[in-house]
Structure formats: C-alpha cells, structure tokens
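I have a structure I would like to understand better, so I am pasting it below and will then ask my questions one at a time.
Left out: one protein chain. Kept in place: all the others.
By written order: A and B. Residues from 1 in each chain.
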Amino acid sequence: MTTVAPGTGTHAPSVGTAHTRVEGRDKVTGAARYAGEVPFAGLAYGWLVLSTVARGRIRALDTDPVLAMPGVLAVLDHRNAPRVDTDYTGLLGTPPDPTCAVFQHDRVPHLGWPVALVVAETSEQAREAAETLVVHYEQEPHDIDFTGGRPDAYPVDGHMPGVTEKGDLDAALVSSAVVVDAEYTTPEEHHNPMEPHAATARWDGGRLEVIDSNQGATWVVGELANLFSLDPASVRVRSEHVGGGFGSKGVRAHQVAAVMAATVLQRPVRVVMTRRQMFSLAGYRSPTAQRVRLGADADGRLRALEHRSVSVTSTVHEFVEPSAGVARVMYDADAHHTANRVVRLDVPTPTWMRAPGEAPGSFALEAALDELAEKCGIDPIELRLRNEPDKGPVSGLPFAGRNLAACFREGARRFGWADRDPRPGLRRDGRWLLGTGTAAASFPSGAAPSTASATAHPDGTFTVRISAADIGTGARTALTLVAADALRVSVERVRVRIGDSDFGPAMIAGGSMGTRSWSWAVTAAAGELRERLALDTDMPPEGITVRSDTTAAIGALTPAERHSFGAQFAEVAVDTATGEVRVRRMLGVFAAGRIVNPLTARNQLRGGMIWGISMALHEEAVRDRASGGHVGADLAGYHVATHADVPRVEADWIDDADPADPVGIKGIGEIGIVGAAAAVANAVWHATGVRHRGLPIRPDRVLSAAAGAPDA
Amino acid sequence: MASSTSSVITLEINGEKHTLPVDHRTTLLDALRERLDLTGTKKGCDQGQCGACTVLLDGRRAVACLQLAVAAEGREITTIEGVADGDRLHPVQQAFLDLDGYQCGYCTPGQICAAIGMIEEHAAGWPSAVTDDVRPEAGPPPLTADEIRERMSGNLCRCGAYVSIVEAVARAAGEAAAERRVTPAAEAEEAVA
Partner (left out) sequence: MREFDYQRAADVAGAVALLGADPDTRFLGGGTNLVDLMKTGVERPARLIDIRELPLDHIEPTPEGGLRIGATVTNGDLAAHPAIRRRYPALAQAVLAGASGQLRNMATVGGNLLQRTRCGYFTDVTKPCNKRVPGSGCPAIEGEHHNHAILGASGHCVAVHPSDMAVALTAFDAVVHFETADGPGESPLASFYLPVGDTPHRETALPPGALITGVTLPPAPVAAVSRYRKVRERASYAFAIGSVAAALDVRDGVVHDARLALGAVASRPWRAVAAEHVLTGAPADAATYAAAADAELAAARPLPHNGYKVDLMRNLVVAVLSELAEEAAR
C-alpha cells in the first residue's frame, strides 16, 4: 500500500488558463490515428454503390461479372444483405433515418441512395468493381423543386414546436409606423468535415468492434445495437481522433454497411465515403426560404414579428431545419408568430449542421433587423438594445443570464462602431466599396446526462475515462483542465481518455452540449474521488476508481431560457465591377459561459465566425433538376472559405459564468456562426446600398444586382 | 511489350527505402496509408481539392492523391512523419502546437508540409498571386499575412483555424529567415535566386 495526498486547497485553477492541446504533439507529427487509419490483419475494403436515379426501383443488379473481378469478395445488396430493425428511438429521441438502414428493399427515394456494397481485398479493386457494377432501375418521375411557396409544406415540431402564435399579427402590422416584409433564402449547405466518414468493423470474440469517425460513441453503439438487434454491451465503438463532424457524424450508411460485410465475411471490413459520396450520404443543411415581417413604432420598438421558414426533408424521414426558432429567443412583440415548415422531396434527408436553425434563421432575422434600422433611421445596435426582452418572448420563462447588451457595448467599442456613418455606398478604397455590419447571436445552452470515471493511481497520477468525442473542439484538453481543478492537482498528473463506448454512456459532441455535459460528469467523479482520497489515503495497487452519473442532477435543472449570446461585427469590401466581396475584418464578442481553455475556445469561436463568412459568400450545393442530383459535388464545385478568404478575425468574450453549471460552462461550439452571415450581408448593404437576401453573395449575384436586377 | 498492371517499386520515404509491389492504380497517398502504415498523410478529398495529403517531393510540396506511386519511384519523398529532427519538432510543427494552429487535426499534416514547402519557395524569391509586382527587379515580396494566406490557400481547414495557422506559419517563417541570415551559404543562395 502506498499513500497519496489529494490536492490541496492552494492549487491554482487550470480552468480559464490557456493550454495547448494534450494530443497536440500527435496531431502535428502525424501520429494521431483517425478511424480509417488503424491497421488490422486481413482487412478488406468496402466501396458503396449509389443510385444514379432520383426515384424508382432497383430492377436488377448485374453482380456476377463483378464477383468475377480480381480480389472481389462479396457484393451486398437488398437481396442478400443482413436484415436490420429500424423500429426504435435512438439516444437523441428520434427514430433512425432509414438512409442508414442500407440494402433492405428495392426502392430508391433519392439520387445517391446506397444500393450495394462491393468488398474486395484492396481499395483499388473495390473501387473499380463498385464502379463496374451495373444496376438497372425502373425510374419514376422525381420532384426536387424547392420553393418557399410550395403548397404542400406543413409544420413540423422537431426539437421545438413547429408553430407559435401570440397576438393579432395583421392588426399589429397595420398599426405599425414602419414595416419590413422580406424573403430570405439560404441554399443547401454541406458539412464537409476534412476527414471523410470512415468505419472499420470486425467481430472479435463474439463482440462487434467498430473503429469509427463519429461525434458520440454511445450514440453509435446504441444505433448499431438496435439496428442489428444486439446487446449494447456486445458492441464497442472507438473514435479516438475525429477529423471534424459539425453534425454529420452520427450513424450513417458506411458503419452499417461495414458491420454487414464484417458479419457476412467474418473479417475486418473498412468502408470510407468518397468526398463525392458524402454529398449524398453524410446529411446536409436544408435550403431555407424564410419570410420575415417586422412592424415597429417610429422609435424602432417592435409591435409585430413574424418569422416563417420552409425547409426540405426526404420522403423517408422527417427532419426540420427550425430557422424560425431563433426569433422565439431574440425579440418580443405584441404579435409574435413563428413557423417551421417542411416540404418532402426526392432528396436525401438533411440533418443537424452547425447551429441548425439558428444559422440560417439568424441570417434572415438579423438582416431584417438591419433593414428595420435603416427604415427607422436608428443605429442597428441601438435598435436591438431597444428591443431587449425581459423574458422569453414565447415561453415567458426568465432568462438565466442574457448578456447581449454587454456584448454589443464591448464589441462596438473595440470595432470602432461609434464613428460609423450609417449611409450606404459612401466609402471607397481604390476599386473597393467598404461597409460595416453587425448582428446579434444566440444559441441554446444545455446539458445532457453523462457518466464518467476517475481513477487515482498509486503513483499520484489520475486517469479520467469518459466516452466523449473530441472532433476538434479541444474537449480532451478542456476535460483535463476540468478534472485537474476538481481533483485540485496540476494538469500534468491527469490523463483523460475519451472516444471509447466502453467508458460508459455519455452525451455526444453536439448541440454545443458536449464539453458542458462531460465536464459535469468529470467534475462529479473527480470531485468525489478527491473527497474519498481525503478521507482514506490507503491506496490499493489497482488504485481507486469513482464513477459518476449526472442524470439526476441535470434532471433537477429549473426551467429557464438558457442561452449563449453574442454580437457580430464585419467589415467588407465589394468591387461592384467584378462582384467580388472580401471580408476585411471580423469581431465577435460572446457571452457564452465560463471559458475553460481560452486558447482553444478562441480558435473554436473564430472557426464558427469563419463558417459564417463561408456561408455568406461561398457555400452552395447545386442540384440539377433533370437528374435530381448534384452538379459539382466536390470541394472544387462546393466552395468553402480558404486561407485567402479569411482576414483578421477576432473572437473574445465577457464574464458570463453560468451559475447553474458546476464549472460555469454554457457551450461555444455553435454560437460563433450565428449572426455571422447576417453581419457580412449587412456590411455588403452598407458598402453598396444593395440588399442581398439570398446566400451566398456570389459575384454573379452582386453583378446582377448592380445591373438593376431585383435584389438577389 | 508485355502488358502489366503492377510493378515492384522502391520508394524513398523520409530517407528510408521501401520496396513493395504496387497496383499501378495505387496513388502515393494510398501506398503511404494502406501499404506502408504511414497514416500521417491524410485523405480529405482524393482529388487535389483540399491539400490534406500534401507531402514534399524532392523538397517541393505536392499532393499525394494525384501522384501515382509507381511514378514516384526515384523521387525523394518527405511526409509529416519525416519532418521532425528526432524528438525535436520542426519549427513549423512547434508553432502549430504552441499557437493552436488546428482544431480537429486532420488537415494539419498537410498544412505543415505545405508551410514548409511554401517557406522554401518564398525564400527562393517566388512571387504569388497577391504579389504586387512579379518582376524580379521588384525583389522578393515580404511574407505578409496576405502573402501567407494566398500561398497557403491550397490547404482547406474546415474547422476554420486559419487565423492561428497563419500566425504559426508567420512565426516559423520568421525563425527560418533569421536562421538564413546567420548562415552565409544560404545568403549566397538567396542572392542567386
């Protein structure tokens, strides 16, 4: 027996201090292994075959010639693939998207639907065989036409009510001195994490093991266990390093197909999506068509607010992009109507993508506020401050902290907003017209039940285990700091292990809830361990382990409007002769809870803002009406911002610790993108005097607007 | 001539020779990742559209996804696994680590290899698309943030860590320039370029 002194009360806190990533050395040396990079003896390679028609039935698959090709081991399709069960509700409270339940029937509900998996000894053989496979379809007419005026759009509740209504909207609009009535559109957008979805599945001693790139091992275990009717304890999912997710990395066709092939072949099988396949299989953000009507008194105080959004979903699964939800948090009015509706088309099912709802919704709402400010002749910041609600506009619940005004004050000071001439089209630098814009941001702050364990070792070090996922958020490092503080030891004595479902159930990296949820569980386990060690310092050789489960504590949170807030500022340059728009600088000031690691948090907040630049100026997936599929489904056809598009971007925060959270965290994964595109679009108006209500603000749209076409 | 679809080749990677049979279809990227267990080089798009697979070929940055392995025989290949000096990180690696020049880490090896190659190109006097005057008489452009951004634009980072990547590259480039100034041989080279 050895004895170990627990941390003393004099320990300096680690939370709040800048820390380089604990896995940083592995990442800069290439030693960090992602899902498709863990070697296995006897590994076979699976390649997905996707439909080339947008609607119909599979009539036949010519598998014989493919099976005769060199190295080909198997072709799985709806005739021979193992059956799966989709009649369940998953971790996030939704039934599975049937897109992941591959090869169960002959129907094709969209172009890019998985119709077969070809497995071969090498990836080159698998690819060629998959591309050689001839599939015969009975094609049916498809409908992919998305417009805001579709009469078949219907309200959907999703994670929030589809429709909220209070007050007499028409009456309030009629009695308003100033009215804004505008339609805004955002296109189909894709997550495009740098690491394509990849999974390797194998059976090992009666247990299914999947090395996977995902946002939550617990989540994927649950889905796979349900789909394949397995005891969850007999499934293990590991994802030590994840090359980005942004909402796209849950259970998808690749894991399910890999498990099927590993089961049939009884050897390890890896399935990796190609970049092009990701456009059909990885989910995406639905296009939106939004109508915002604002009615205000001459002094800008809102009397009427209507925000209606239409998005698409597939014919096989209902997913709603709840863009109107942000209005239920941001602004109040006597008459306040919001609606999220969907239209079902022959397209893949959309999914969560960084700030689902808030990202496109804040573009429409915050651009409309800017239009209202212009019409009222009121500074855009002042307009927002005049409309700060004192309780949830729809819920009536109190705000558990709403530091938006402080964000605007600090941001305006640092950005130099006070000197701004509100008139558009006046500033020039050579061929560039210059303008500045601002927008407000909010994103819900939540936590979900998680479990963790903390182990004290005889050598004085500690190991914390939690099935968290670090998809680039810095969660592994943040949890190390949190654990060190709970144990009152220095971070060097703490090792945090994540990305393994065997560590017990935990929340996913999603909804800006990962680090908060996991920190809660880690704090509980580590804190209890510290107390145990303080009482009894006799240490058995195997160490002492304490487990935590936050289900009860999180269930006891009182209802309130819990959100992060932020103020976004952008300066842009527009060349109206060429249509080029460049962002020159950006500043975001956030009230987003206690910041665990300033180094990684600043990076993540800036990343969200850069997503906003990309959304405002670049991103748009184009569908071809004739085929129903994409045109240019790759990173040359779908532009995301690159280095040259990204100027000096600053992110900072004000003190905003959440008293309801043991660490004070609110979550910062998504707030950075909210309002960012609106700030850019508002700045484009300020530069040029032209409102762009459709994203992205591409050169062709700037030119068409300059040529006198109606507002793009 | 007899047709054959595979060859036994020898690749020189990070100073080490590897002899292996390859299907001619195998790219350098897949040879590294799937045959040689050198998985530090990442596959982001497999089409030359993201830069995640950037390596150094004969000292110059290149994308491994569009380089057939069989055609890389005889060339000096440096991957992310080969840029450090033993346990001592390359200055670009160290700067990425210190300044948080990444998030998920998947584009990172490519960003680092691209930066190493880019710093060399700049030191050799190469202009870029944002260089005001490309004529040699104008002299080499200072490596401003805008120059770094343009020269690094072949490397996408979807996490949006661009600001800290540029900071890291600038720091490492500054260190490299300082080192060149104290090395007479390098100075002479620069004068020639």
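The rule is simple: contacts are C-beta pairs under 8 Å (C-beta built on N, C-alpha and C of every residue); 3 or more make two chains touch, one makes a residue touch a chain.
Computed from a predicted structure; not experimentally measured.
**Q** Could you tell me which of A:R79, A:R207 or A:R625 touches the chain that is not displayed?
**A** A:R625
**Q** Please identify which residue in A:H11, A:H78 or A:R582 touches the non-displayed chain.
**A** Counting the whole complex, the residue in contact with the absent chain is A:R582.
**Q** Looking at A:R127, A:H159 or A:K375, which residue reaches the missing chain?
**A** A:R127
**Q** Even though one chain is hidden, which residues of chain B still touch it in the full complex?
**A** Output for chain B: 1, 3-5, 7, 23-25, 27, 46-48, 51, 54, 57, 60-63, 66-68, 70-71, 114, 117-118, 121, 124-129, 131, 133-137, 149-156.
**Q** Please give every residue of chain A in contact with the chain that is not shown.
**A** On the side of chain A, residues 52, 124, 127-128, 131, 431, 577-580, 582, 617-618, 622, 624-627, 629-633, 636-637, 639, 641-645, 698-700, 703-704, 706-707 touch the unshown chain.
What we mean here is this: only the chains that are shown with their structure count from here on.
**Q** Can you tell me which positions in chain A touch chain B when the two form their complex?
**A** Where chain A meets chain B, its residues are 20-21, 23-34, 36-37, 39, 122-125, 128, 191-196, 241-244, 246, 272, 274-275, 471-474, 599-600, 603-604, 606-611, 614, 634-636, 640-644, 646, 648-649.
**Q** Contact residues on chain B for chain A in the complex?
**A** Going through chain B, the ones touching chain A are 23, 25-26, 30, 33-34, 37-47, 49-50, 52, 79-81, 84, 89, 93-94, 96-98, 100, 102-109, 112, 130, 145-146, 148-150, 152-166.
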